[in-house]
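If you scroll down you'll find the structure; I have some questions about it.
All protein chains of the complex are present and in place, except for one that has been dropped.
Coming up: chain A.
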């Protein structure tokens, strides 16, 4: 049973009379990792928030089409650019998310231990989460959603403020989600990261999906002029 695919039909997002995103007609979830790229203000974060249900579209519909769509909220997770941790221990941060799902204590302990081990945080389990470094926090955020076993994972620029070593650790974790069969939808500013992780690329420009293609094809020869300029590293806004 699955909640995917995710269909956006005529989705628009308007704020203060200005259309920031859309109209979009889009289906997501057919392939492993979809990477959304585009300049600042293109609507990348907005798109993720609409998909995840944190924002409601001004028009149109965001719909989970799978047989299990009723439990969609429980089967997806999101990690933000600024990892948000609660003022409690590393372990308790993971446990909190599991408790919200109503899992029994035994199961919570098992999953939390497994997730922290995966993220290389077992040694820090009893530390207050607030003393962690930026990279460790992001790994904790990923461990927390790993424990939830989502079918779909949204990542909003997960390595935007991290150094190369921390970025590598986070990308390795994202790889584990892919191996586990989780569909990943992520945004990034880092074209190198997009090349490393993407199965398909969505190029977003001024609130519109201007191009969508398998990663290899996209990076070999972007079809639209803006995407070509963007990939070449020209400043686009």
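Rule of thumb we're sticking to: a residue touches a chain if its C-beta (ideal position, glycine included) is under 8 Å from a C-beta of that chain, and two chains touch if they have at least 3 such contacts; residues count from 1.
One rule holds in what follows: contacts and distances are computed from a predicted model.
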item	value
Protein name, per the UniProt record, of whichever chain is missing from view ("ATP synthase subunit b", "NADP oxidoreductase", "Tungstate transport system permease protein" or "Protein-arginine rhamnosyltransferase")	"Tungstate transport system permease protein"
Residue, one of A:78, A:91, A:118 or A:227, that touches the chain absent here	A:78
Hidden partner chain, touching residue among A:59, A:100 or A:180	A:100
Given A:31, A:117, A:131 or A:221, the one touching the chain that is not displayed	A:131
Residue numbers in chain A that touch the chain omitted from display	49, 52, 54, 73-74, 77-78, 80, 84, 86-88, 96-97, 100-101, 128, 130-131, 144, 148
